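Only one protein chain is missing from this complex, and each of the others stays in its spot.
Entry: subunit A
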Amino acid sequence: MAARLSVARAARQLASSAPRRPTPFPQFSRPSTKIASLPSQQRLFSVSRPALEKQYTEDHEWIELSPDGKTCTLGISAYAARALGDVVYIELPTTGLEVSAGDAIGAVESVKSASDILTPIGGKVSEVNVSLEEKPGDINRDPEGEAWIARLEVNGEGVVGKTMGKEEYEKFTEDA
């Protein structure tokens, strides 16, 4: 455990010196890469071809590409929804917003915490799940289905950073 904590600390230090990138929320600047990526994995900044299978990020978002690969749907994982507890507010992006991979495109608020929703893929927001504004609690009921958050027209630059298939993600969260 001590070893893992020190790795996390090292990763945090790495991330804090990583290049910063503008986000749709003007007063923020944030590290554009995965804070939790372990240096030993050499996955920082890697760019991979989008897979059609639902992919999960280490920050607990999921994305699913359409069969033609032109749009993708994004949400937060069931694991994240469970850990957050009662979600009381969702901040959705504006339709038409251009985003880059690593940007915060919205936020999810539970009683005790506010968390950003980061997109691992760049593009233009084409649709948002407005029903979540009325019923943010749906995130706790069906986070990986009806309570998707946004759809993007992807810009073709692919997924930035590490993503995982369902099985790998489940293992990742068990280890977390």
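To be clear about the criterion, a contact is a pair of C-beta atoms (placed from the backbone, for glycine too) under 8 Å apart; a residue touches a chain by one contact, two chains touch by 3 or more; residues count from 1.
Quick note on the criterion: contacts and distances are computed from a predicted model.
Here one chain is missing from view; checked against "Aminomethyltransferase", "Guanine nucleotide-binding protein alpha-3 subunit", "General transcription factor IIH subunit 3" or "NADH dehydrogenase [ubiquinone] iron-sulfur protein 4, mitochondrial", UniProt names that protein "Aminomethyltransferase". Screening A:65, A:101, A:118 or A:150 against the full complex identifies A:118 as the residue touching the chain left out. Looking at A:63, A:76 or A:132, the residue that reaches the missing chain in the full complex is A:76. Although one chain is not displayed, its contacts with subunit A can still be listed: residues 1-2, 5, 8-9, 12, 23, 25-28, 30, 35-36, 59-61, 76, 79-80, 83-86, 88-89, 91, 104, 107-118, 176.
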